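One protein chain omitted, others in place.
Entry: chain A
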Amino acid sequence: MDITLFTPKEAHFLNSSKQIINGLAEAAIDMQISNQQQPQNSHTSTSRSSDSGEPCPSDKWASRLLMECARAISEKDSSKIHHLLWMLNELASPYGDCDQKIAFYFLQALFCKATDSGLRCYKTLTSVAEKSHSFDSARKLILKFQELSPWTTFGHVASNGAILEALEGETKLHIIDVSNTLCTQWPTLLEALATRNDETPRLKLTVVVTASIVNLVMKEISQRMEKFARLMGVPFEFNVISGLNHLGELTKEGLGVQEDEAIVVNCIGSLRRVEVEEREAVIRMFQSLRPKVVTVVEEEADFSTSRNDFVKCFEECLRFYTLYFEMLEESFVPTSNEKLMLERECLRSIVRVLSCDEENDRECERREKGSQWSERLKEAFLPVGFSDDVVDDVKALLKRYRTGWSLALPQGEVAHDSGIYLTWKEEPAVWASAWKP
């Protein structure tokens, strides 16, 4: 194995860390080699192919090098930082196997951190995404993702189940949808409403958009939703609220809440976009709407408690996104453009969380785990367990996908108490819960 690290001119980099670097390099190469010697199914290659669709083992060279680099950054060990970034730069690729991808995306964040260019990078990525998103591309992407993975549909099915049960017998429904799901949750609900035994209720859907990118496509979505509701024979009204600086600004009047409406607050992946200090206020605001039920779905990760500890935050971020990338790798075909787009979207979040200043914490997506959200929500609401019917629906949903997915209940608590978890290979991935006043 040939590592020609340095030319004589750069000897000043050599001094202290050559041992470390050689050791790391050896380890990295050894891991790559051992990856290749695993038995192969592919007949076209004699060594590990990144396209054979085989599982990406976690805990390999990428996470080791990345953690070393994160530590070096927090210790301000300049020479080590340079060496590790160099190695990552040579080994990483957004088009390779899981390790290479993780290495690539986290390398970008580390590089931004080291060069203090995180915010600039984030802004560029956001503006590119806004320019290049269209209704068609966004829709195609979401639908493909939902076809191949229950990552999003899990939350939809659980929430819809809880919503339908809470709204039994109500005739005037108002769902406040605080999410960026492009309304993919609602067709099934509309169908369920249309086929209810009693008279079909009226539905008002107010979508509160928190991601600027989604905002651009809402017009098309509203047209489609209205059309679909007509088809289902459900009296329907659709509103969009966007351009809020933060969710706490919402009011009853602003939302068009009327006294005789049965209110539902459906919050999918949105609480994490609220600044940490304002989360309590937002929950109180939900409380003030006097909803019949609040459904909350969030991805299971904690970037919040460690936000002042770079290495810890980095570690958790790495854990979560490794899980996500591995899941994507196994759910999609190797050369899938949709998978690529989903991976690329992660870059924005990763850069934002790891390399941007604290002052601009808005849009930061500081995720919290289900147990943490539960603590917050318990201040204003009581948990509602998902009924057996809903749990069965979720299980039936999971059966439609590849193996690896299952349903889990929170440890050590009364059954169905604080939500349910979607797990990927035994790791909790997404948390869904329901709450009442």
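We take it that a residue touches a chain if its C-beta (ideal position, glycine included) is under 8 Å from a C-beta of that chain, and two chains touch if they have at least 3 such contacts; residues count from 1.
Convention: contacts and distances are computed from a predicted model.
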item: Complex member absent from the view - protein name from UniProt, among "Phosphatidate cytidylyltransferase", "Protein SCARECROW", "Transcription elongation factor SPT5" or "Sorting nexin-7"; value: "Protein SCARECROW"
item: Options A:M67, A:V311 or A:L340, residue touching the unrepresented chain; value: A:L340
item: Per the touch definition above, residue among A:E75, A:E90 or A:D309 touching the missing chain; value: A:E90
item: Interface with the unshown chain - residue positions in chain A; value: 1-7, 9-10, 12-13, 25, 29, 32-33, 36, 42, 44-47, 49-52, 76, 78, 82-83, 85-87, 89-91, 93-96, 107, 111, 114-117, 120-121, 124-125, 128-129, 132, 333-337, 340, 344, 347
